[in-house]
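Below is a structure I'd like to ask you about.
Every protein chain of the complex appears in place save one, which is left out.
Right, chain A next:
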Amino acid sequence: MAGIQIERVGKRFGGALALDSVSLDVADGEFVALLGPSGCGKTTLLRIVAGLETRSSGAVRIGGRDVSDLRPADRGLAMVFQNYAVFPHMTVFDNVAFGLRMQKKPREDIERKVRRAAALLQIEPYLDRYPAKLSGGQRQRVAVARALAVEPAVLLMDEPLSNLDALLRLEMRAELKSVLREAKTTTLYVTHDQTEAMGLADRIAVMQQGRIVQADAPTTVYSRPASTFVGGFVGSPPMNFVKVTASGRSARLDALDLRPPADGDLLLGFRGEDVQLVPPDEGMTFVVKVAEPMGSHLLLTGSAAGCPVRVVAPPTASVHAGDRLGLRPDPDRIAWMSQDSGLALDGHA
């Protein structure tokens, strides 16, 4: 078992900066999700950890050992590729056994470990088949089984669920979580899907343009985003930001009194479900443009103080387009941001 230390890793492709001095510690047995929009450098970082890409600067340690200049084979890790990269000329059994055979394990050992990984991923019935005869979901399981069979100290996964349809993705997500928790494998998991990151990870590292902008527990990232970018990227609907000008550590929005931690041009950040709906004269005024019944809740889209706002109301609330309501955000769950920098004010990150 081993943790991963990424120390000020930088990467340039020609003139373009793909990674800007990224540092991240993944503890032994921890599951960290690298989350960010497409093109922010997640894959590049993962490939540098794997040794498939050269770094421009910095270092990578696995289990305390500097692996920066080692071949992928010598880093003691396993990887699940986005397009699975299952060997088409080998049966499922040979695919899963590949890493073990390279380690020159005894035959009975290989047999036993392959069967166990196959049982875990429920691919036992297909062990004699070739990948061409498998569905996308089954191939994905083969790729995961191949990685788990070697009982790696460190497991890297690059959007392993992104090629699956929505239902299968949900199912595989739950399975992955239980399998990996059981194996206690240190995992670095790349995804651009924030629900996936929220559901799977012990910690989420949010990336933006080649930097990690926040690395915290999912609930912290969700309710205490380090910047407007994180608040807007994580969660659906995204966090609301309403412009406020404060002086003397106080501000007023319509009928709402606020106690911001600083003065000047601020953003009042709050989640759609962290508000109380009150009569219009008791909170900040919210004009409803669209009301969407989602079954589990009622999604209200409108504006407050000139800023777009989304509110999650109880499914039974009787609100219609054109209604004027008052909003009272839960004071404990407000995230204050600076309008200039877009960064959080209250000491988080």
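Methods note: a residue touches a chain if its C-beta (ideal position, glycine included) is under 8 Å from a C-beta of that chain, and two chains touch if they have at least 3 such contacts; residues count from 1.
To be clear about the criterion, contacts and distances are computed from a predicted model.
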Leaving aside the chains on screen, match the unshown one to its UniProt name from "Hydrogenase maturation factor HypA", "Nitric oxide reductase", "Carbohydrate ABC transporter permease" or "Carbon-monoxide dehydrogenase medium subunit". "Carbohydrate ABC transporter permease"
Among the options A:V9, A:A50 or A:A226, which residue touches the chain absent from this view? A:A50
Of A:F98, A:F270 or A:F286, which one is in contact with the hidden chain? A:F98
Candidate in contact with the missing chain, chosen from A:R146, A:R224 or A:R310: A:R146
With the missing chain put back, one of A:G39, A:P72, A:P125 or A:P279 would touch it. Which one? A:P72
Hidden partner interface residues of chain A, rising order: 50-52, 71-73, 77-79, 81, 83, 85, 87-89, 98-99, 102-103, 146, 150
